[in-house]
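Complex shown without one protein chain; remaining protein chains in place.
Per-chain numbering from 1; labels A, B and C assigned in written order.
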Amino acid sequence: MIYGINDGLVASFVLLIVVVAEGLIALYLSRTGRAHPKIRKIAGLEAIEEAVGRATEMGRPITYTTGLGGIRDQVYYQTIAGLNILGYTAELAAKYNARLIYFPYDPTIIPMAVDVMEQAYIRAGKSEAFNRDNIQYLGGDQFPWAFGVLGAMHREQSAANIHMGPFWAESLILSESGFYTGAIQIAGTANYHQIAFFVVAADYALIGEELMAAGAYLSKDPTSIGSLWGSDWAKITSIALTILAVLLTAAGVTALLDFFAL
Amino acid sequence: MSIGSISKIDRRYLYILLFIAVSIPLLSPLKLPIPIGEHAKRVYDLTESLTAGDIVIESFDFGPSTRPENYPQAKGHLFHARELGLKVVALAFWPSGAPIGEEALREVYGADFEHSSEYGQTVVYLGYVPGNEVGMQTFGDDTSTAKGTDHWGTSLTDLPLMRDECRSAEDFDLWAEWASGTPGEQQVIQFVQGRHGGPSAVPIVVGATAVSVSGMMNFYTSGQIYGILNGLAGAGEYEFMLNIGYGYPYEQGPSLDAQSLGHVLILAFIVLGNIGYLLTRSKGGKS
Amino acid sequence: MLYDLFALFFGVFVTVFIYSFLWKENPLSRAVEHLFVGWAAVYTLATMYDAALSQAIWGAERIEGGNYIWIIPILISFMYFFFFSKKYFYLYRYPVSIVVGIMAGMMICGMIQSNILAQIQSTARDLPLVGAGVWDYVGGSTFIQGVNSLIFVVASITALTFFFFTWEHKGVLGISTKIGRYVLMATFGAAYGSTVMARISLFIGRLRFLYETTYTDEAGWLVNAWYIIPIAVICVIIMALWMRSRPEEKPAEPAPKPEKPKSKG
Partner (left out) sequence: MSLVVKRYIPLAITFVMGIIMVIATYFLEIGSPARDATTLLTGTVDVIVATAGVIGLIVLLRHHGVNVSRRGKYWKYSTITIIGVITYLIVAVYGVAIQGRYLMVASEPVSWVYNQLYAHMDATIFSLLAFFIASAAYRAFRLRSLEASVLLLVGALMLLGRAPIGGVMWEGFPNIATWLLNVPNSAGMRAITIGIAIGAILLAIRQLMGVERGYLGPER
């Protein structure tokens, strides 16, 4: 125990304070109007409206999945990001009277999905159009779920396939086979070993952190946008630390690395 | 069939071609030679460097779907550990890994090894340890709180290997992680190795599906992972080394030949697709 | 025994029917899909049941051993059933909020330590610009290792600048994000290429099952898996002909997809 912090965690605690502080300060500045950060365009998220419009025009459903998302695993935050985008998509679908089918993977998020979609339909003023049957549970195991989604896509001839959340091997199964229904495909994940498949097989791909930023990006409210500005500060901090550490090590000074190891 | 259309071949013909290309070597093997990669070599050398009596954790964290890659890796390493007289504590953080771990132990240690004299002294099988990464963290902090009983319900207090020697991560000499996703090698790094003295105290070797290897490379370059068996090729290389060292059967020959033909065919698809694409673009046609 | 033979027939039929999906979504692949979903639901229920019981009930310090504090999480988990009530639907949020809170705490600590700090440490410590480093096995002299280290540092920094949200990608930042974009494309190309082997090996595993599995019962009666393949294939062909004879059931031809929209990002 050093300064009351467990061994080997002092540096990470300091870094945590720095990252969280940067996030909160940027969020506060943007919320109180002292700063107006502008977000660059994320093509994948802009394409959601186009996809819903196409689904309405062709009278065919939109299929939406949040990968093997649950809340009891370490990648729960990707599921939350996927559910937030589901709220946005459901609101658009309600407004344009398009049918949105969502396939939850882990049973723990079924109530959350109903909650998010119902609120979206209420926001769009179409609360009576919300139908719980459009949330189809497929068993909660990786490949039966993937094959179930695949079958539904081809039977319904979906006009748009949206995949936002943690994916594993089923990413390519869904995005490659989904291509042949003629659908627009928008996919994003922060499981870095699967991003390559979405980049290759889908029309639009969200890469890693873009999935996390989607909720804030789509909400367009200054508070959330502020935190994205804060995340840029945190990245600059990481880059600065990296350059500093590399130069110091090259110069033979190990002070920074010793602090990291504290 | 104009030249341009070779960039638009119906996918079903490609599937039939792939089916044929992979089936041929399985029916009549071509016996292509295989180079030993240094990722696999490091796993073999680290295991060889352990002395008799060291404790190795064999963690079966995969399901039947990735069995073709993970099972030969795990069985080979188990055989190697037994040949070197290492003490093996096997377990599974995936429910679907438990029956597979049991099967591998029976193949290496004998049909009903749980009744043999060795059991509890030099080999223990805990079976499914629940809790995913939380279970790993608890197992690393204190093996008995993670699971009070072994795979068949006997309490750990009756097994000398668990009661006296293997009580927490400080006692692990090597963690062999047979992984195909989460929880897997990165959770072992974060929740066991990271909390108990880093790579020098708890070295990790990983046998993984080839897909997850590219994702763990930065943990390999940072030394957090010592060596990697990379999918089927890794299993074949390890079997090859064991075959030379201990006469272990080398079964992956036909599979690796089929691999090569599959790869060549996909390369041909890519080249074909691009030739067609460039020709149509140069003719000003719509791509 | 008989059910081993049944398992062999089941394995071959299911494998062929699933592969028939590659041609077209059809009644046989649909049947396998629906059966598999049904089993998966029970499988998931069983694994969650096991995990909960082995955590809360079995074992000395748990309910079985008299430690009744574990009844509290069990009661909290029953709040999930409010999912079915219209009026108290929102009460399901209580178990969810506890779990999300716990996972958030674990995630934040894990991310800072292993996914940021350890990565920065590794970039600095394992990549000396001079002197032998962990790059030895890439071969080449110390100079080559130095060049590799430099490429690594520049590549990882420029790739990180690609993720900047609130800065216009112009000027110095513009160059950096351009390089970063190529680094990421190389990363995805490598990740894609290195997985092709894994995917083919899975298909090889299935083909070896179809070609090599045998079943012999006590009377020495031998059944090879590949005896059964033609039977399954015939079923698929019969079904395909039957589908062709009932055109109206065929789903409408998908309208031509518009030209691949240029990514405006």
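As a working rule, a contact is a pair of C-beta atoms (placed from the backbone, for glycine too) under 8 Å apart; a residue touches a chain by one contact, two chains touch by 3 or more.
Every value quoted in this text rests on a predicted model; they were computed, and no experiment measured them.
Undergrad: Since one chain is left out of the picture, which of the remaining chains does it touch in the full complex?
TA: A, B, C
Undergrad: With respect to the chain omitted from the figure, which of A:Ile42, A:Leu68, A:Ala234 or A:Leu256 is a touching residue?
TA: That would be A:Ala234, which touches the missing chain.
Undergrad: Where does chain B touch the missing chain, residue by residue?
TA: 7, 9, 11, 14-15, 18, 22, 32-35, 37-38, 63-68, 95-96, 98-99, 127-128, 130-131, 134, 137-138, 141, 145, 151-153, 195, 210, 213-215, 217-218, 220-221, 230, 233, 236, 256-257, 259-267, 269-270, 272-274, 277-278, 287
Undergrad: Provide the residue numbers of chain C that touch the chain removed from this figure.
TA: 3-4, 7, 10-11, 14-15, 18-19, 21-22, 27, 30-39, 41-56, 58, 70, 72-74, 76-78, 80-81, 83-84, 90, 93-109, 111-112, 115-116, 119-120, 122-123, 135, 137-139, 148, 151-153, 155-157, 159-160, 162-163, 180-197, 199-200, 202-203, 205-206, 209
Undergrad: Tell me which stretches of chain A touch the chain missing from the display.
TA: For chain A, the residues touching the absent chain are 1, 4-6, 9, 13, 16, 19-20, 23-24, 27, 71-72, 77, 80-81, 83-88, 106-108, 110-112, 115-116, 119, 123, 133, 135-144, 146-147, 155, 169, 172-173, 175-177, 179, 190, 192, 195, 197, 199-201, 207-209, 211-213, 215-216, 218-219, 221, 223-224, 227-228, 230-231, 234-235, 238.
Definition applied: only the chains that are shown with their structure count from here on.
Undergrad: Averaging each chain's C-alpha atoms to get its centre, pick out the one most distant from chain B.
TA: Of all chains, A has its centre farthest from that of chain B.
Undergrad: Compute per-chain Cα centres, compare each with the mean of all protein Cα atoms, and return the closest chain.
TA: C
Undergrad: Taking each chain's centre as the mean position of its Cα atoms, how many Å separate chain A from chain C?
TA: Taking the average C-alpha coordinate of chain A and of chain C, the gap between them is 16 Å.
Undergrad: So what's the Cα centroid distance for chain A and chain B, whole Å?
TA: The mean C-alpha positions of chain A and chain B differ by 30 Å.
Undergrad: Can you tell me which residues of chain C touch two or more of the remaining chains?
TA: Within chain C, the residues that touch at least two other chains are 106, 110, 113, 121, 125, 191, 195.
Undergrad: Taking each residue of chain A in turn, which ones touch at least two of the other chains?
TA: In chain A, the residues touching two or more other chains are 72-74, 143, 192-193.
Undergrad: Residue numbers of chain B touching chain C in their complex, please.
TA: Checking each residue of chain B against chain C gives 12, 15, 18, 22-23, 26-27, 38, 65-69, 95, 128, 130-131, 133-134, 145, 147-149, 186, 189-191, 194, 209-211, 213-215, 218, 221-224, 230-233, 254-255, 258-259, 262-263, 266.
Undergrad: Touching chain B in the complex: which residues of chain C?
TA: These residues of chain C touch chain B: 22-23, 47, 50-51, 54-55, 58-61, 106, 110, 113-114, 118-119, 121-122, 125-126, 134, 137, 190-191, 194-205, 207-208, 211.
Undergrad: For the complex, which residues does chain C have touching chain A?
TA: 18, 21, 24-25, 29-30, 32-33, 36-41, 43-44, 48, 80, 83, 89-90, 92-93, 96, 99-100, 103-104, 106-110, 112-113, 116-117, 120-121, 123-125, 127-130, 153, 156-157, 160-161, 163-169, 184-185, 187-189, 191-192, 195, 251-252, 254-257, 260-261, 263-265
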